[in-house]
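Accompanying notes for the structure given below.
Every protein chain of the complex appears in place save one, which is left out.
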Amino acid sequence: MMKNRVGTIIGCLLILVWCLLPVAWIISLSFKSEAAITNGSPGFFPADGGGAGWDNYVAVWDNEQFRRAIFNSIGISLIATLLSVIVATLAAYAIARLEFRGKKAVLTIALAIAMFPVVSLVGPLFDMWRAIGLYDTWPGLIIPYMSFTLPLAIWTLSAFFREIPWELEQAAQVDGATSWQAFRKVIVPLAAPGVFTAAILTFFFAWNDFVFGISLTSTENARPIPASLSFFVGADPFNRPASLLAAGAVIATIPIIVIVLIFQRKIVAGLTSGAVKG
Amino acid sequence: MSAVAAPAKRRSGMSERARAENRLGQKLVAPAIVLMLLVTAFPMLRAIYLSTFDYALTAPEERQFIGLSNYLTALTDPLFWQTTGVTVLYMVVTVTIELVIGFIFAMVMHRVVFARGVIRTSILVPYGIITVVSGFAWQFAFSFQNGFVNGWLPFVGDDFNWFGQTGSAVVAIMVSEIWKTTPFMSLLLLAGLAQVSDDMIEAAKVDGATWTQRLTKVILPNMRAAIMVAVLFRALDAYRIFDNIFVMTSGAVRTESISFLTYRQTIEQFQLGMGSALSVLLFLSVLVVAFLIVRLFRVDLAQARQG
């Protein structure tokens, strides 16, 4: 028993180190001064005199391109999430609740698309988007984000919807509710947490995307944050401004950390139900 | 005749109601289907079409039909096979290591009573972080100029350049990939672990099974479905590896994956014809990998979907 406990505690520490060490590292890096980076500053923490305080953050925030990228990412990800979840909710409701021909086909298509190599679409999409004027625009990213988050959202949601005791809808009708009242007062409150979880996962996907971000944009017009970070070169193209990038990376990570902190439980439930059961 | 069974029966019957339900169901899934196909099936068909041309965006007027020549060129080029080999290496090594570490993490999370929330929150941090950020963090960590890895590893010289040759650069890329995706793996395995009933493990204890026997003869066989689904998802994901390579080496020193090669042909060199051919080949190779995994491990996809 004692041995088990010790093992578990060591395991917990291991997990914590695993998960948080690189995060601590990038935060530490973001406080190294640019001069220290140029001269070389090995070591986990900023060396004495090599610290930069908030300078890197101020510099990144003052960068017009970076601010635009953050704005693009938030806007594009939110819109894609909203639309994707609406479309996925309709489909998942049908899959969980209704009998209809082609249900298997929907699930198969969703599964196939979840495994689709995104890069192989980039070429033709690049070509098509240029032809119809969607290249380097918000909709040009929102549309592929929706398509590729739909499978995840549909699975997660239909797994959640299957768990709803639909008998309650009938109970409400016997209690005197119209179909609409039964839906609004009983089903919506029960389904809302699932929809919300699907939205979080969808948002993560859109926020994380890189391939579409670098391929379907060319300017800060629509370029999202991951693409912008990777193209951020700085003054010396042969020596990347590591500490500036680190500061940018930390800023780009803050929304994710906040969401994780608040909705930890929902995300875990959504990930596992969506992938194992959904 | 329980109340639960009744709605199921109602579905099979009531032809008028069933027909209405059929129509409604199809109407509700239609937008999702259209969207998913619009961005995949249609471009894929276009890729197949474009792949039969010698077509560069830089010289669109010189576009001409060349049949399967692009495929022939790609398949006879050692570069294609070399990138495929590297890609398979990425996939096999990362998935194997992730499976082992992910399982250990899942066991720990399954057991832990105190600080459950803290552990689960921190496990979600790598999952949520942008891959590009993970790539940067590890690139700088491995950098001999500004990183800490060389200083911490006793058997590596302080001025060792990890990105100077293929072997070490591949290791660095794998570390970033493994760090970021192990949590996802461990959460899937945790869900599988939760489905193994404690009764069964206790019964095995009473029957005299050692810890290892309980693991190999009771726990793992009962988690089979979860493990297989996790492996399938992660393997296909790893086969498409792109972000980390782009950020950490830009494909230098032969660290290029097949996705990266395709991207470079299409977007950077504007070779739409050749790029499309590579797209089709990438797509086909993903299908082959998926097929092999399903066959090799006899993954029950129906189970994956229905739970």
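Read from first to last, the chains carry the letters A and B; within each, the first residue is number 1.
What we mean here is this: a contact is a pair of C-beta atoms (placed from the backbone, for glycine too) under 8 Å apart; a residue touches a chain by one contact, two chains touch by 3 or more.
One rule holds for everything that comes next: contacts and distances are computed from a predicted model.
Enquirer: There's a gap in the complex where one chain should be. From "NADH-quinone oxidoreductase subunit H", "Multiple sugar transport system ATP-binding protein", "Fe-S-cluster-containing dehydrogenase component" or "Tetratricopeptide repeat protein", what does UniProt name that chain?
Expert: "Multiple sugar transport system ATP-binding protein"
Enquirer: Which residue from A:Gly40, A:Gly133 or A:Pro165 sits in contact with the chain not drawn here?
Expert: Result: among the candidates, A:Pro165 touches the missing chain.
Enquirer: Using the document's contact rule, name the residues of subunit A that touch the chain not shown here.
Expert: Here the touching residues of subunit A are 165, 167-168, 170-178, 181, 185-186, 189-190.
The rule is simple: only the chains that are shown with their structure count from here on.
Enquirer: Which subunit B residues qualify as touching subunit A in the complex?
Expert: Where subunit B meets subunit A, its residues are 3-4, 7, 11-12, 18, 21-26, 28-29, 31-33, 35-40, 43-44, 46-47, 50, 57, 104-105, 107-109, 111-112, 115, 117-134, 136-138, 140-141, 143-148, 150-152, 158, 179, 182-184, 187-188, 190-192, 225-226, 229-230, 233, 236, 239-240, 242-243, 246-247, 259-260, 262-263, 265-267, 272, 275-276, 278-280, 282-283, 286, 290, 301, 304-307.
Enquirer: With touch defined as at the start, can you tell me which subunit A residues reach subunit B in the complex?
Expert: For subunit A paired with subunit B, touching residues are 4, 8, 11-12, 14-16, 18-20, 22-23, 25-26, 29, 32, 37, 40-44, 87-88, 90-91, 93-95, 98-103, 106-107, 109-111, 113-128, 143-144, 146-148, 150-151, 154-155, 159, 166-167, 204, 207-208, 210-211, 214-215, 225-227, 229-230, 239, 242, 245-246, 249, 252-253, 256-257, 259-261, 264-265, 267-268, 271-273, 275-278.
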